[in-house]
Each structure stands twice: as C-alpha cells, then as structure tokens.
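Following this message is one structure expressed as structure tokens.
Just one protein chain is left out here, and the rest sit where they should.
A, B and C are the chain letters, set down in written order, and residue numbers restart from 1 in every chain.
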Amino acid sequence: MHSLSTQLGPLSLKNPVLTASGTFGYGQELEALVDLSQLGGLVCKTVTRHPRAGNAPPRTCETPAGMLNAIGLQNVGIERFIAEKLPYLRQFDVPLVVNVAGESVEDFAFLARALSAQEGIAAIELNISCPNVAHGLDFATDPALTEEVVSHARASTHLPVFAKLSPNVTDITLIARAAEQGGAHALSLINTFVGMAIDIRTRRPRISNISGGLSGPAIKPLALRAVYRCAQAVKIPLIGIGGIMNANDAIEFFIAGASAVQIGTATFVQPDAALSVIRGLEEYLDASSISSIQELVGSIRVD
Amino acid sequence: MHSLSTQLGPLSLKNPVLTASGTFGYGQELEALVDLSQLGGLVCKTVTRHPRAGNAPPRTCETPAGMLNAIGLQNVGIERFIAEKLPYLRQFDVPLVVNVAGESVEDFAFLARALSAQEGIAAIELNISCPNVAHGLDFATDPALTEEVVSHARASTHLPVFAKLSPNVTDITLIARAAEQGGAHALSLINTFVGMAIDIRTRRPRISNISGGLSGPAIKPLALRAVYRCAQAVKIPLIGIGGIMNANDAIEFFIAGASAVQIGTATFVQPDAALSVIRGLEEYLDASSISSIQELVGSIRVD
Amino acid sequence: MQNLKTEIIYHQEISPAHFRLRARSAEIAHSARAGQFVHILPRAVNFSFDPLLRRAFSIAALQDDTFDVVYRVEGRGTALLSRHQKGDTIDVLGPLGVPFAPPVTKNILVGGGVGVPPLAMLAAQHEGDSTRRMTALVGARSRDYLVCVDDLERSGLDVRVATDDGSVGVQGRVTELLEPMLADLAPDAERPLVYSCGPLVMLRAVAKMCQTYRVPCQVSLEESMPCGVGVCNGCVVPLLNAADDYGAYRRICVDGPVMWSHEIAW
Partner (left out) sequence: MQNLKTEIIYHQEISPAHFRLRARSAEIAHSARAGQFVHILPRAVNFSFDPLLRRAFSIAALQDDTFDVVYRVEGRGTALLSRHQKGDTIDVLGPLGVPFAPPVTKNILVGGGVGVPPLAMLAAQHEGDSTRRMTALVGARSRDYLVCVDDLERSGLDVRVATDDGSVGVQGRVTELLEPMLADLAPDAERPLVYSCGPLVMLRAVAKMCQTYRVPCQVSLEESMPCGVGVCNGCVVPLLNAADDYGAYRRICVDGPVMWSHEIAW
C-alpha cells in the first residue's frame, strides 16, 4: 500500500493535489462532475476586502499550448464570501484554502483576521502576485514588501498561511526567502506569467486589459524551474503550480521539490483533471512500488 | 507596390526579417535550402573571445509548443570565426549581424574592436542574456552593468550595436532604458526564458545543464509583451524575437512596436521559415493595401 | 451536464468549410433543450496541447440517442475537429447553458451564418404546434454560408433569406427583413417573440430594432469560453443595472448563452 498524504506546515492533506485559485470557482459549479471529497484540497477564487466587478471582456484568449487571462479578481468580497460561499463550501469533506488579495499590507491582515473567525477553513493563501490588477504584482516583486505582508498576515491568524509568488521576477529565490522569513508555512509556486496577444485584423490587444496572465502547458518548464530553484533556497514546503495536465507532469514537480501541486487550466480542459492526477499518482506509486509520495519530493538527481 | 524596408539605427534592411542567433549556424548548413540573399539579415551564432566546447549532451528537449536548449555557446572563438567563417559569410549579399558574448565588459569591447577591423559586417549584436553559461545572465539583469557593457562596446566600434536582452527580469524596461542610455542602436527582444524538464524515469533533468532556455510558440505571448512594454519605454528601434512561426506572428510584433523580427526555433521546423515570413508579409501588405511595413510598426490600438 | 466520450456516427461537409457532425449520446439527446450547447475537445493525440481548450457549439438537432452540431471551420480547433472521422470518439461536455424561453403565439427566428443551428433546433422542438407560429429570417454572406435552412423548412417554417451578395434570397441584411415585420405591428397588437443568434453586429442591430418596436427579444451570445461550466469567469457580458455575485457581469456559459436582449449593456 502506498501513501499520498503530505504536509504543508501544520496542515496535513490526504493527498497532494489541490485545485488552483480561480480555476475551480467556489466548488459549486463542478459539484456535479467532480467528487470534491476526493481532492487533497480546494483553493477558492481570490477574495478581496471589497467586491470587485472584474475587467471588461474579452478576458481570455488561447495561445500555443496555453491561454491568457485577465479576469481582474472578480469576486463578491469577503463579507458575502463568508455569508454566502463559505457555508456551502464547508459542507464538503475537503480542506478549504481561501485565497485572498489586498492592495495594502493592512488589507491582507484584515482578510486573514476575518477568516480566522470562521469555521472550516484549512489555510489561507496570500495572492501577492496577481498580474491583472493595479498593484497586483508589487508585493511579490519586492522582498521587503513580501516579508512585511506575510508577517502581518501570519500575525493576524492562527491558520496556516501560504504565500503565492509571482514568476515575473529576476530571482524568485529572493522573494521565496523573504516569504519564509515573514513566516509563511508554505509557498505556492507560481502564479501566471504576464503576456499579451494582438488581433492583427483590429490591431487591438486580444484582451481588454491589454496584458494577461499566461497559464497552461506552455509555462510548465518555467514553473518547474521556479520550484526547483526555491527548493534549494528555502526549507518550507512548496506547492507546485503551472501547466500540470496529468500525473506525469505532477511527478516532475514532486521530484523538483514540491510537497503538493495545484491544478489550474487543466480543469478547463477536463473538469475532473485533479482527480485524474490523483489516480495517476496512485498508479505510479504502485507500479514503481514506492510506498510514499514523500520519497519523490526533492528526489531529483543532478550528480 | 509595398515596401518591406526597415531601419535599425544606421542600418537599412531591405526587409525586416532576420534569422536569430544560434538557430541558423553560420549560414553554411542551410545554403542548399535557403536563398540567403532574400533574408533581411543573418545573425550568426554567438562568437566568444576564446573557443567554447559547449555543454555536455543532452542539450535540448521538446516541451509543449516549445523547446529547451542549453548549448552553452559552443563556438570556434573570434580568431577562427574571422579566419574561417567570415570569408564564407561575406560572399552572400545579406547583411551580416555578428552576435558576440563575453564574460566581462572588456571581453565585449575586445570583440567589438576585433570585428570593426573586418569587412562585410553590418552590425554587432551583444548577447548579454545567454541563460546557459555562467555569468550569462548577469549583465542583462542589472541596468548599470548593461549600460556599461553597451557603452564600452559602442566606444569600441563604428559598427551599429544591438543589445540582446533577457526576459528573465522583473522589469525589462529598466534594462532597455539602460541599454539605450549606453548607446545601443537597437534592442533585440528577447533571448530565451529559463526553464527545465525532468525525466520521471531517471529523475534526472532532461538537459545536462539542469536548466535551459525556453523558445518557440509557447513564449510568444511573453515576448510580445516585452516588445510592447519596451516600445513605450525607449525611442530606439526594437527587434522582436520569440516564437514567431509565420507572418501573422511577425505582424503582431510589428503592431506591438518592433521594427524588425528574428526567426529562431521556427527554422528548425521549416528551414526556410524566415523566407515564408517575408512572403507572408508581402501578401499581407498587398491584401490590406498597406504601402509600407512602417505603417504597422507600433500601430497597436489600445484606446 | 455530463462529460462524455461519444462516438461520431455522421460527419459531412455540407457546404464549403461547413460541417454537420452527429454523435451518439442518449444523455444529451434526452436532456438537451434548444439554445443549449456542447463543449467539444478537439485532440489529435494524447499529450498534444495545441489547441488546448474546448470549443463550444450550439446543439442543432436531436434524434433518439444522437445530437447534431453544425459548424464552420474558423481556426485550428474547428479545423482539427473537422479531421475527426465517423467512428472516432470525441470528448463532449454538455448539455450546457440556459436554453431559449418557450415560444409564444407568434415567434420570429432571426439567424445569421452559424447562428442558425440553435434556431433550427428550436423550430424542430415545436414542429406542428399550431398554437405557436414561427417565421424564420436567415442572413448569410452568400450561398456558401447558408446552413440549416432545410432543417427550418422541414419543421414547416416559412423561411426568408437575405445574403450580402444576393446569391440567395434578397440582397441585403437580415434586419431589413425583420424591420417591416415589426414596423407593421399595430401598437396594441400582441407582441411576437424574437429569437436571435448570429454575429455580434447582427445581434446588436436586432436588439436595437426590437427595443425600438417594443418587441421582446432573446439573443444567444458568443464569447471565448475556456471552461464552459462557470468556473473561470472568462466569458462574461456586462448587464444593465445588475449588481450581485458577478457585479455587472454575467457568465455567458452558465447565465447564458441565451439572454433577454433588454438586460444586456450592448
């Protein structure tokens, strides 16, 4: 028998596969297609202090082996999230990670505090790296700001805190160390890469926001490198994110040093992609008679 | 009748399509398949002060809509380049851009000087952004170093100088401005993105160098964004590079603000890819009765 | 809504670059309603991720345990779909979205190009219902872009066609066929219900016209749809005076594709 269980700081998960923020709604929409209780965890769409209408359409466009998006953190705001979404999410037997974003250090602390008072939340993921809103990237591009926002959030809650970093930086290990310094229990690596596409007929950007975040298989090699480098730089657990379409992709991230993975764009292609990854991991462990996924974590051979 | 001619600082090109460094050898290999005289320009593989053996194999691997490479600047060194490669390249009626890389400011100045003494060189492209050699990225990640290396190279030659920048930075416009400040006649945007891939059977990196540079269609949205942002930041002409597979891709770069483009990985897929892009541009201009490619440059509509 | 592997039992080019695809799925055939769509994943081989995302197609017709879509080859996704052969299995997610509202006594179907298929299904579902009369107005660039006219006629509808080049029916826009029908309505006459699906420019014109003549109008909208099931918030359309979960924006995939035109901030 094998074990898929993993540990993200104080948080234990029965398996290391979570859904990525903004790609699984609040769970509701996919309930009919996906048995949520099988997930290692569910990370919900970013919640902000105040409701956000989001960006004007068009918000997405397909690119080679990827897609651009600039949703603009459309969400109902923390108040209504707690009142309307949380009760629904709570009923499922799945660890719930609430992803939050703010425009100031105080915002993040406020959101962390507000969520601490609630039942049924497994952890908080700090989205300090959304490329599609003003100030969105500021935090995750500056080590000092990153440490500050993480430490304030940490101080405002008893819940485990994950910091979700941006890959759009010169040296992500500097940001990773700062987040570790700030007390993050784990790092979510990575958010999207900033890109754009142009409609050559209209000569306009294909996305109203002009630029958007690139996700999907196209970025997998870049995300994997970010995880590998951070694994050499910090001691806290890493959550690998970026272009994971199947179990083999996920295994690359474990070998590079990730203790868990998140499935994003793949869910658009196959609603139950996360469950397929879990099944695939089980088969892989059995086939290669590895007893625990932990044996894979950071097992890359570079000698 | 339309005009494809373009201007890169003092250098006039009959059309705006060049082959990218490291993807067209020294012209020899593809002579049988490609009429070199039709190219807007030919950028040859990076030449260094001393010969380089390059990295151990495996040096490349395919990724979704892209590829990783870590060749390690294998080249014969400036001396033998001048003695053996240049005479051959000179015989073709095509502007020759010699791409050079050094490990110090002095190296770049030395290489620029050495090439100035030679006949038949149209411009020098400074590769301050190769991700696959030690120190390779240092220059293009630091504005001060970038300005210094560019200005020294400028001072060492009468030839036009292009600076080839790295996309692996937090804010490429800072580097672009520094290169402009240093006197670059044009900017080549961009070199590859650093990524990696792992063979899950052996648990080893698929590339001996561990990480490699990601190129091909996968990075097109990211490269296009870099060109667009730099077009807002500097006045010197830009050369768009990254995932250009056909004329439509090239047109996106012109609209974003590029005055020319380079074709890299596409040449591996279709040896005459650069010529197809040129033909495609001609058809596009005719079809949309645009008289000059210059009307496209920077014509993006974001109102 | 289910995620199904369905077998293609018919796939033909019905006019240049236009295809009719029929696949077996009792689930969809028994539950789908006119105006709903399917999200199809075109794949050449496993682990090939370009094109990456599913493609949305309105359901054009239903039989015992099969459904049809009629599509035009636009880009690489539809090109790849058109390569699939009879006997191949395709990955289909559906039926998805909000269907058309029930017809009233007088109904006018206004379709353009590949917007006609869902209207053809609406007509088929009410075939022979003498209490709900339907008229169809179809617009297309030219003869080659006309699809599903025969389906409409088979359902007993009186179909009027307008083409940009006059190769079929009158030359001009489909709205030129609609205007007189609305203009002739006595102010106090019972209002017909207009159903419209087609290019955005056409939908806008139809919506405007219906507003002018105070005629209710349902439109079926299109937007790039990464997920098709409401989780990505990518496919939105702004609504007039709406402000709830989704602010002023509604997701076309789950709150549409069919909406009341007077609700939309055109």
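Everything below uses one rule, namely that a residue touches a chain if its C-beta (ideal position, glycine included) is under 8 Å from a C-beta of that chain, and two chains touch if they have at least 3 such contacts.
These figures come from a predicted structure and were not determined experimentally.
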| item | value |
| --- | --- |
| Omitted-chain contact residue, chosen from B:Pro16, B:Gly41 or B:Pro64 | B:Pro64 |
| Touch residues of chain A, complete complex, unshown partner | 64-65, 217 |
| Residues of chain C (touch criterion as defined above) contacting the omitted chain | 44-51, 75-76, 79-80, 83 |
| On chain B, residues whose C-beta touches the chain left out of the figure | 22-25, 29-30, 32-33, 45, 51-54, 56-62, 64-67, 69, 71, 74, 76, 80, 84, 216-218, 245-246, 265, 267-272 |
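Operating definition for what follows: only the chains that are shown with their structure count from here on.
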| item | value |
| --- | --- |
| Centroid distance [mean C-alpha coordinates] between chain C and chain A, Å | 36 |
| Whole-Å gap separating chain B and chain C, where each centre is the average of the chain's CA atoms | 46 |
| Sequence positions of chain A contacting 2 or more other chains | 64-66, 216-218 |
| Multi-partner residues of chain C (each touching 2 or more other chains) | 49-50 |
